[in-house]
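Working notes for the structure below.
A single protein chain has been omitted from the complex, and every remaining protein chain is retained in its original position.
We just call them A and B in the order they show up, numbering each chain from 1.
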Amino acid sequence: MGIISLERADHLYWIGRYTERVFTTLVTFFDFYDQMIDMDLNAYQDYCKMVAIPDIYGDKGTFNRRYLFDQYDPNSVYSNLERAYDNAIVIRDEISSYTLAYIQLALDHLQAASGSAAPHYDLQQVIDDLHAFWGCVDDRVDDEEARNIMKCGKYLERLDLYIRLGYPKRDIERGYSKFINRLDRVHLQYHEECRGKLDEIIGSGSVKERRDEAVAAVWNFF
Amino acid sequence: MKVLQVQYEMRLTFTAPAADHYFQFRCLPMEDDSQTVEKLELAVDPACAVHERIDGFGNRMCYGEILSPHDSLCVRMGARVRVERKPVRCSFGKRRMRSVSIETLSLSIAGNLKPESEPLCSDTAEIAQYPLIDSPAGKVPGIVYAYPSELTRPDQAMREWLSAVRENYNSEYGFPEYLMHRLYQRLAYVQGQTHIGTTAAEAFALSGGVCQDYAHIFAAMCRMAGFPARYVAGMAVGEGATHAWTEVWQDGAWIAYDPTHDCVADDRYIKLSHGRDFIDCSVDRGSFFGAGGQEQTVYVKVAETS
Partner (left out) sequence: MLLDLVDHKESINRLLARYGVKFGIYKNNVFHEQLFPFDPIPRVITQKEFDYLNRGLSQRVRALNCFLADVYSERKIVKDGVIPADFIYSSKGYLPQCEGITPPKKIYSHISGIDLVQGRDGDWYILEDNLRIPSGASYPMIARDLTRQAAPEAFTRRHVLDNRNYASMLRETMDYVNTGGINVVLTPGRYNAAFFEHSYLAERSGAVLCMPQDLAVEDNKLYYRSYEGKKMQVGAVYRRLSDEYLDPLCFLPESLIGVPGLMNVYASGNVAVINAPGNGVADDKGIYYFVPHMIRYYLGEDAILKNAPTYLAFYEKDRSFILEHLNRLVVKDVSEAGGYGVVFGSNLSAGELKKLADAIKAEPRRFIAQEVIDFVDLMIVDGNEQVPRKADLRAFVLAGEKTRVWPSGLTRFSRNPDSFVVNSSQGGGFKDTWVLSH
């Protein structure tokens, strides 16, 4: 119908952000999990620092359990997925029941995996659901502007996590160009100076050196 | 018969700009059997489109919106109204109203207002068609004003007081008149102890309040006693704020009583609206977005012209 209310634009943007947060943190989490099996038992502490969440966990076992599944920990993957659901359900008519179902399934699969001895294995299902969700978005969300707003959220979140987690330069460049590509097709208001700053830092390949500046520019972007 | 010059000014000032501001006013003199509006001016500042319609109670209501940020809203109404209420026998002396000096406000003039819908038919003729219901006062028409409302629902204390009054009633006056007189002795005019949401029962427990509370309590008592009664918002000759009184259905007509002054409302009263209680008659009502607070001032002046 080609008209998106302020409220709806907000939900579209945040579905993008939260689904991507769950997706990228799960993928990254597996790397840290792998290290913690037998190499660095306290790798999770670095992880908390990098993504700027309070280390309320104490040991790797608690971290593995609470960070993934604890519905009362606002930083947990579960909480973030719930927020994605909260934003998605209110625009069912825009994204379709069919698409929405994949977030519901991801939640159900995440819950089912809690307490698993092999989370890496069981959580693959959640990642599959999120892939299916984004596939559905492309196929079933008819409004191009709505799709682009979702992707603005998705790629800004990805950029944020890549910068914080120290992803390679090439990944960051690619993430940023995907974001800008969507941004220029929507009517969201943003801060020009943040875009200028990111252009400069990413363009000059100095994200590692100017990490905090880059994180701040992403944070203040909209 | 009197010809009255009326001024109403309401100013709302915001401490931080307000936006998406919707307003709704019932500040125009009513046109009915006893009031003829000869001249009417209405101005809203900031300027905006003002619509008018007749609400569910038969009152004229103006409304509109100012969407862009603004620091204040001012509504000015000026009118010349010919008032000729049917003379009513009233057994006790009319109280003297405060006298005022006439001074005219300069009004900016808006285009001629015209209601977008026709008012309901003359209600006296209309009410005559209703089947009569049994009430303590005998048979009265079954109309909405025969029933309690949100702000006029009586409590036990009111019921008890009324039955005591009923027992002592002698037939010198009509019952509503007698009731008003007794109520006037029972209540004291006190400002500040009640607010616009105070119910009749609450004000009665406090033994007083302002004109709104008097009108509520009197309406509630009349309804309980079997007389349909309605709340009236309006203005009386003088200077200051808006006024409120009560109309009671008696012997096939609405009789206007001013319980605050213990008298019959005569040709020095201008009626703006009527309803079950204050909520139905709010002179101004609005809704806006804003970060700051608001301050409201209302100025009313009604003067007799020679």
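Just so it is clear, a contact is a pair of C-beta atoms (placed from the backbone, for glycine too) under 8 Å apart; a residue touches a chain by one contact, two chains touch by 3 or more.
Bear in mind that the values here come from a model prediction, so they are computed numbers and not experimental data.
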| field | Touch with the omitted chain, as defined above, among B:16, B:47 or B:133 | value | B:133
| note | Missing-chain contact, candidates B:16, B:47, B:144 or B:164, resolves to B:144
| note | Among A:105, A:165, A:180 or A:215, contact with the omitted chain is made only by A:105
| task | Consider the whole complex, including the chain that is not shown, and state which of B:39, B:53 or B:159 touches that chain. | result | B:53
| query | Which residues does subunit A use to touch the chain missing from this display? | reply | 1, 3-10, 86, 89-94, 96-97, 100-101, 104-105, 108, 187-188
| message | Residue by residue, what part of subunit B touches the chain that was omitted? | response | 20, 22, 24, 49, 51, 53-57, 63, 65, 67, 116-117, 120, 129-131, 133, 142-144, 146-147, 275-276, 279-280, 282, 285-287
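Following the convention adopted for this analysis, only the chains that are shown with their structure count from here on.
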| query | Just curious, how far off is subunit B from subunit A if you go by their C-alpha centres, in Å? | reply | 59
